[in-house]
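A single protein chain has been omitted from the complex, and every remaining protein chain is retained in its original position.
A and B are the chain letters, set down in written order, and residue numbers restart from 1 in every chain.
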Amino acid sequence: MPAEKADRPELAQALEALTGRFAASVLSGAVDRGELAVRLTKDALVPVLRFLKDEAGFNAFEDLVVFDELNASLGGGARFTVIYRLYMFPGALRARLTVGVGEGESLPSAVPCYRSADWAEREAFDMFGIRFEGRPDLRRIYMPDDFDGHPLRKDFPLAGRTRGL
Amino acid sequence: MAFREIDLNMGPQHPSTHGVLRLKLSVDNEVVLRVEPVLGYLHRGMEKLWESLTYAQVVPLTDRLDYLASLSNNLAYCLAVEKLAGIEVPKRAQYIRVALVELQRLASHLAWAGFMANDIGAMSVLLYGFEAREDILDIFEEYCGARLTVHGVRIGGVIRDVDATLVSRIRAVLERIPHRLEDIRALLDENRIWKERTVGVGRIAAGDAIDYGLTGPPLRASGVAWDMRKDIPYSSYDDFDFDVPLGANGDVYDRYFVRLEEICQSIRIVGQALDGLPEGDFKAKVPRVLKIPPGEAFHTIESPKGVLGFTVRSDGTDKPERVKMKSPSFINLQSLEHMCRGNLFSDVIGILGSLDIVLGEIDK
Partner (left out) sequence: MTPFVADLLIPVGKIVAVILYPMVMVMVMIWLERRVVALMQGRLGPNRVGFQGVLQPVADALKLFFKEDIIPRQADKLLFNISPILVMFSSLLAFCFVPLGEPIRIGTYTLTLWIAESQVGLLIVLGLSSISVFGVIFGGWASNSKYPLMGALRSVVQVLSYEIPLGLTVLTVAFVARSMDLVEIVRRQEASGVWYGFLMPISFVVFWISAVAETNRAPFDLPEAESELVAGYHTEYSGMKFAYFYMAEYAHMVLVSSLVVILFFGGWLPPFPSVKALDFLDAVPGFAWYLIKIMFFLYLYVWIRATFPRYRFDSLIRLVWKWLIPLALANFLAVVLVRHLR
């Protein structure tokens, strides 16, 4: 069983600085399971990423995960939850930013801050239909360019929509 | 067509793209200006499929992601599920997992060495690498019946126990591999032609590498000592003593060198794992139908291609709500353009080979 990293002081420091600087946009923040976990509004996304990269030392962008909260959103709440995972090397610390975004809404692009977010954003667009502002050339990456629909959405059928070829 | 700038296409069918990958190149009189990979030719909708399967049913499908290192994929997924469900894996199972995954790393790197050398023209190295790899695949076949899509790591442990015969067979194979490695090194390491085609080609600096999200041997070849086995040890890796080889220049030669050194280190780790194999179960008690209360977990491992991670989210049922894979080849391929810019287009093949991508992992 992988040993959880004991809560490190850097994480607590970063959390404090973050909540201090971006008080209005940070909806919740904690050091949870050895990671810095922050939930914020989407307008603060890029400034917070910049802060974490330049000042808190999270120099690597690990992953961008999108969840389709179709059922939860029926009772109000954003359709998609997007998680940005950051990593600090050296130091082996993780940060997790959670942003909610509705259907048809767009997120500011993380690419000016972390170049490795490029294809991850294209994948999120392709699979879920989330648009990203502030980056050139947002295109599908897996599906053909003229494909209709976003396959990983919960309301997209597993077997696809086309009947035969 | 512009007077000097030409668009070239390295189609999805090409002997050297290591899978169905399309590269759109823009060259100016042989010097590469732009490289745009076009993906999706092997997209099978894995992540969508996983949402309709039980946690255990997902494991064999993970084999098909990075099909040259299938046990690593199994391990990454199983670790994420175990983290989410709070399953404690017995020590013996952890050691067996380490032995299997490091053998898998050997097999993957030997295949890579063969393909890369073949692309650059040294055909015999392909055969030598594969001959060594055959021994390892035979061991996998004896262990769990499959050579390539092994599915030997399961949720909670491994598929079955290792006995003394298998251990001695593994040790015999570990004796033979260094000789093949010597052959390969003798042919390539100091070979003038090899060095001319690899030294100084496809350079990426450490800072750019981290910013592009590069992980695994290409990152370590740029001098960044990031290895998940050391940084955030999993499956008892902190019990083992091994070095992390680093390169200095971040060029194709260093990536070649780093991977060959990793082969030597993997041999060490497997030896230690077999020597210190503790008593115990080879698998934890996991309910047949595994239902996990709502939650989310993310776990990464160091696969032969880079840092491989799985995010698993559960909703209380026996099927995962979402499984997202962080694919190292997918992210590594983004830096291809950066590495190729300014080099000749004859080098694109070598640089692509040095990244060691697998399309199954990129396209999911």
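Definition applied: contacts are C-beta pairs under 8 Å (C-beta built on N, C-alpha and C of every residue); 3 or more make two chains touch, one makes a residue touch a chain.
Quantities reported herein were computed from a predicted structural model and do not represent experimental measurements.
**Student:** So which shown chains sit in contact with the chain we cannot see?
**Tutor:** Checking the complete complex, the chain left out touches B.
**Student:** Using the touch definition from the top, which of B:61, B:98 or B:122 touches the missing chain?
**Tutor:** Going through B:61, B:98 or B:122 one by one, B:122 is the residue touching the chain not shown.
**Student:** Just one of B:28, B:47 or B:131 touches the chain that is missing; which is it?
**Tutor:** B:131
**Student:** Can you tell me which of B:95, B:240 or B:345 touches the chain that was removed from the display?
**Tutor:** B:345
**Student:** Of the residues B:16, B:54 or B:249, I need the one that contacts the missing chain.
**Tutor:** Per the contact definition at the top, the residue touching the missing chain is B:16.
**Student:** What does the interface between subunit B and the hidden chain look like in terms of residue numbers?
**Tutor:** Output for subunit B: 6, 8, 10, 15-16, 25, 30, 117-124, 126-128, 131, 187-188, 191, 193-194, 196-197, 344-349.
Here is the rule we go by: only the chains that are shown with their structure count from here on.
**Student:** Rounded to a whole Å, what is the gap between the Cα centroids of subunit A and subunit B?
**Tutor:** Each chain reduced to its C-alpha mean, subunit A and subunit B end up 25 Å apart.
**Student:** Which subunit A residues qualify as touching subunit B in the complex?
**Tutor:** Contacts found on subunit A: 1-3, 5, 59-63, 65-68, 83, 85, 89-90, 92, 96, 114-120, 127, 140-144, 151-152, 156, 158.
**Student:** In the complex formed with subunit A, which residues of subunit B make contact?
**Tutor:** Within the complex, subunit B contacts subunit A at residues 39-40, 43, 45, 47-49, 51-52, 79, 82-83, 87-89, 210-214, 224-226, 231-235, 298-300, 307, 309, 311, 313, 321-322, 324, 326, 330-331, 333-334, 363-364.
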